[in-house]
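Here the complex is missing a single protein chain, while all its other protein chains stay put.
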Amino acid sequence: MIYQGKQKIWADYQKEIPDDHWFYVRSCIRQNFFPGAEKMFLEICRNVLHKDFYETENHTTCGGIAYHCDTIPQETVMTIVARQFALMTEAGYENYVASCITSFGNYIEILETWNEFPELETRIREMLWKACRREFKKPKYVAHASDLIYKYRNLIAEKARYRLINRNTGEPLKVVEHIGCHYSKMFPSKGVGGAEYPYVLCGMIESWGGNVIDYPERRHCCGYGFRQYHVKANRGYSISNTHKKFESMEPYHPDMIITNCPGCPYFMDRWQYAIAEMEGKTYGENGYGIPVFTYEEVAGLVLGYDPWDLGLQLHQVAVEPLLDKIGIEYDPAAKYEGLDHKDLLRPELPGVLRCC
Amino acid sequence: MMDFGFKISPSSAINLDNADLSLYDELCKAEPDICKCMACGSCSAACPANRFSGMSVRKLIIDLQRGKKKEAVKMLSDCMLCGKCTMVCPRGINTRHLILSICKLYKED
Partner (left out) sequence: MKENILIIGGGIAGLEAAAQLLKLGYNPIIVEKSDHLGGHVAEWNRLFPDMTPAEDVVSRLIAGAGEANIFLNTGISFVNRLKDSYNIMLSNGISVITRILLFATGFTLFDAAKKEEYGYGVYNQVMTNMDLERWFNTGNDERIPEEGPKTMGFVHCVGSRDEKARNPQCSKVCCITAVKQAIEMKQKFPDAMIYCFYMDLRMFGKKYEDFYISAQRDYGIRFIRGRVSEVSENIEGRLVVKAEDTLSGKPVKVTMDLLVLMAGIVCNPDTCRTAGLVSLPVDSDGFLKSRDNIADITESPKEGIFYAGTCTGPKTVPETLAEARSAALAIHNYIQGLK
């Protein structure tokens, strides 16, 4: 691998990301999958870095999942998105940041479509006006939330309590990065680092002390693939793809996986349990799995937030071996304690995949 | 093992690293012309068995080249050795002779 060759490509795919004043929209599913991730994003941006991030309870889904599952027409998705832009315009913002990769891809795709077909934009404006009497300006900048953490990565590193380093050996952790398909595969120029060698997560890993692993199936889909999973008859395709990725990364013995999509960390995390049950195979050390994180969770961890406040107890694959490796302090007894210290009861442990 | 109602499906990709071509290499020594096939398909188009059984010398050769012995041998049983494929092959491959050589080499399987 020629690192300078990648740097050359990264230099070609740098996008402009304003430093401050963003209108933030959440994902439909991330708060259930990774309940601490979005909260941590706002916490870091607002309270650690003192940036202006606005969010409104009036925003809805972007319609992306329905669009990609082929259940609603594109005009409907566009009108939903137009309403989101109207909320941004009403709040006085011009920079729009999405928490979800599919939303981000959806916004970019719609804006590009309107560029190519302005008559469609006019029609959507009419539809939005008829539906809810709103008007909008198109955002000046659209970013994915990982673009911002990428932008702030060095500020975060300055304030970090921990680094992605094995404290026993002093060696950098071996980190797999996985990018959501809709981040840059549709529009390579809209993603930091492009589509073949995206840099957005690599940049965070490098700046927080880890070593990026580039394995043969790095560009492969996580396995979610919307209809592959949502239709039960297709679920075998979903897990087969995830299986392919784990088989490909296995020889590198990764310590952890960082992702920037709602679906990817969920499927890479949960399917490790299903693969263990189906094949009797686990990919981490000593029967554990390879822990999978969102970039916000990792940012929270290096900044020294309590792992249980980050919601890491909701991961299927146990995170404790990694926390120990980095030297992050945590209270094992508090793992399944509610905010009011009430005991939330312990989940049943799986038969094959070792968990805590 | 738990049954979730779906399975990890094996990859349909041909992995050339694992293809066992030892028999094919031997076949090439006996029938060097097999390498000249350019997959034009005239053999399959001329084959009277093709439309009934899917017999195709073109596919047979590709299967052998990709190490898919089982599929190839299975297809051979549909050949009636009429020799029409030999007549039409533009590269002059003696396909009839080739089929007999394949039968000899691969018959143990």
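Chains: A and B, in written order; residue numbering restarts at 1 for each.
What we mean here is this: a residue touches a chain if its C-beta (ideal position, glycine included) is under 8 Å from a C-beta of that chain, and two chains touch if they have at least 3 such contacts.
Nothing here was measured: the structure is a model prediction, and the numbers come from that model.
Contact with the undisplayed chain is limited, among B:Lys7, B:Lys36, B:Arg51 or B:Lys104, to B:Lys36.
Among A:Pro118, A:Pro251, A:Gly304 or A:Pro347, only A:Pro251 touches the chain left out of the display.
On the side of chain A, touch with the chain left out of the figure occurs at residues 1-2, 5-6, 8-9, 194-197, 214-219, 251-252. Panel shows chain B; residues 11-17, 28, 32-33, 35-39, 58-59, 62-63, 65-66, 91 of it touch the chain omitted from the view.
The rule is simple: only the chains that are shown with their structure count from here on.
Averaged C-alpha coordinates give centres for chain A and chain B that are 47 Å from one another.
Of all the residues in chain A, the ones that touch chain B in their complex are 232-233, 235-237, 239-240, 243-244, 274-275, 277-280, 351.
Taken in their complex, chain B has these residues touching chain A: 1-2, 4-9, 11.
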